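All protein chains but one are shown at their positions in the complex.
Moving on, here comes chain A:
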Amino acid sequence: MAHFDENAKPFSQKWLDERLAVSTLKRVLQTEYWIPKNINFLWAMGMVLAATFGILLVSGIFLLMYYKPDTNLAFDSVNYTIMSEVGYGWLWRHIHGVGASVVFLIIYIHMFVGIYYGSYKRGRELIWLSGMLLFVTFSAEAFSGYMLPWGQMSYWAGMVITNLFSGGSLEAYGLVEWIRGDYVPGDAFLTRFFMLHVLLLPLAIIGLIVLHFGTLRLPHVNNQDGEEIDFEEAAELYKAGKVKESKVIPFSPVFLSKDVFVMGVYFIFFFYLVFYHFEFAMDPVNFDPADGLKTPAHIYPEWYFLWSYEILRPFSKDLGLIAFGIAQVIFFALPFLDRSPNVAPASRRGLFKYWFWAMLIDMIILTFMGKLPPTDALFANIGLIAALTFFALWIALPIITKKEKKL
C-alpha cells in the first residue's frame, strides 16, 4: 500500500493525491500535455465539438423527461407538451435541434482541417480512423434522433433509409422488416430507435471520444507547418523557463485559453441560431404528423447528409446503392490512399493542393444538388457529373500523391 500522511487533512490536496493521484492526472492531461505553438484557431474545433456534445447531452436529458416513445403520443409530446407546456421546454428543443445541425458543420470543418494540414498521415492514422468512426456514429445518432418527433419527414426518412438495407436487387425485405420490427416504420421501430438514440449510440460516442483523445496523446497534435517536433526536448526547454525558445506550450491553462476564446465566439453564433434562427434546423414537413398513406412532395435529408444522398440519386438502383456505400466509407481509407510522405499544408504540396479544393467544392455542389428536386434535367445532370467527379477524385488521389516530390 502507498504511504499515507497521517497529518493530511481530509479532502486537502495531499489527501486527495494519496488516494486519487489528482496531481499526476492534472500533469498528464493538462499542465504537461504539450501543444505546438504554431497552430491556429481551426485546431480549437475539437474542443468546440466536445462542448457541443456536452450541450446536446444536457438538453437531451431535459427533453427525455417529457418525450413519449409511442407512435400515438410522440408527435404531441414534442410539439405540444415540450413546446407549449413544459417551462422552457422550447429552449431545450431548440438547443437540441440547432446543436444536432451545427455539430455536423463543426465536424466537417474539423475533418477538412485535418485533410488540409495532413493530420491523418503517418503516426496519426488512428486519430483519423477513430475520428471517422465518431463521424459515422454521430450520423447514426442524428438519424435515430430525427425519427423521434414522428412527423412526416421522420416517418418517410425512416422508410427510405431502412429500405436501403434491402440491398437493391437483392430484395432482402426480410432484413428490412427485421430492422423495423414491423412491415413499415411503427411502434417497434420508434421504440428501438429511441433506445439507440438515448442509450446505445451516446454510450458508443463517449467511448469513441475517449479513444479519439487517447490516439492523440502519443503522436501529439499536428501543426500548421507539418513540422516534426521533438516534444520531449521542447518540453524540457519550456519547463526550464525558456518559454520563448520552446516550440510547445502546455494544454492547460495556456492553449486552453485560446480554445475558450474560440468557443466563446462559437457560442455567440450558436445561441444566435437557437434564439433567432432555430427554424433552419426544423423542417416544416416534420410539423405534420406521420402518415403512412401520404408522402410529402419531396423527400430530402437534413443538409449534412445531402452530399451522400445526391451520390445515391443519379444512378440506377443497384449502382446508386453501391456508390452510396462507397461514399460512406471512402474517407476511412484516406491515410492509405494518400501515398505522399509529406506532412504539410495542402498549399505547399503538389497537385494535392488542387485535389483538396476540388473535393471540397465538389461536396458543396453535391449538397446543393441534393436539395433540389431531380426532375429538372439540368440539375440532375450537374448532380450526376458531381457524383462522378467525387469518385474520379478518389481514384486520382493515390496517383497524384505518389508523384509528389518529398518536401
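Rule of thumb we're sticking to: a residue touches a chain if its C-beta (ideal position, glycine included) is under 8 Å from a C-beta of that chain, and two chains touch if they have at least 3 such contacts; residues count from 1.
In the analysis below, contacts and distances are computed from a predicted model.
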Protein name as given in UniProt for the chain not displayed, "Inner membrane ABC transporter permease protein YcjO", "FAD-binding protein", "Ubiquinol-cytochrome c reductase iron-sulfur subunit" or "Acetolactate synthase": "Ubiquinol-cytochrome c reductase iron-sulfur subunit"
Identified contact with the non-displayed chain, of A:K68, A:R192, A:K258 or A:K353: A:R192
Selected residue (touches chain absent from view) among A:G54, A:G207 or A:P373: A:P373
Of A:A2, A:I268 or A:L293, the residue in touch with the unshown chain: A:L293
Selected from A:T81, A:S139, A:N163 or A:Q224 as touching the chain missing from the view: A:N163
Hidden partner chain, residues of chain A it touches: 156, 159-160, 163, 171, 177-186, 188, 192, 292-295, 297-299, 316-317, 373-375
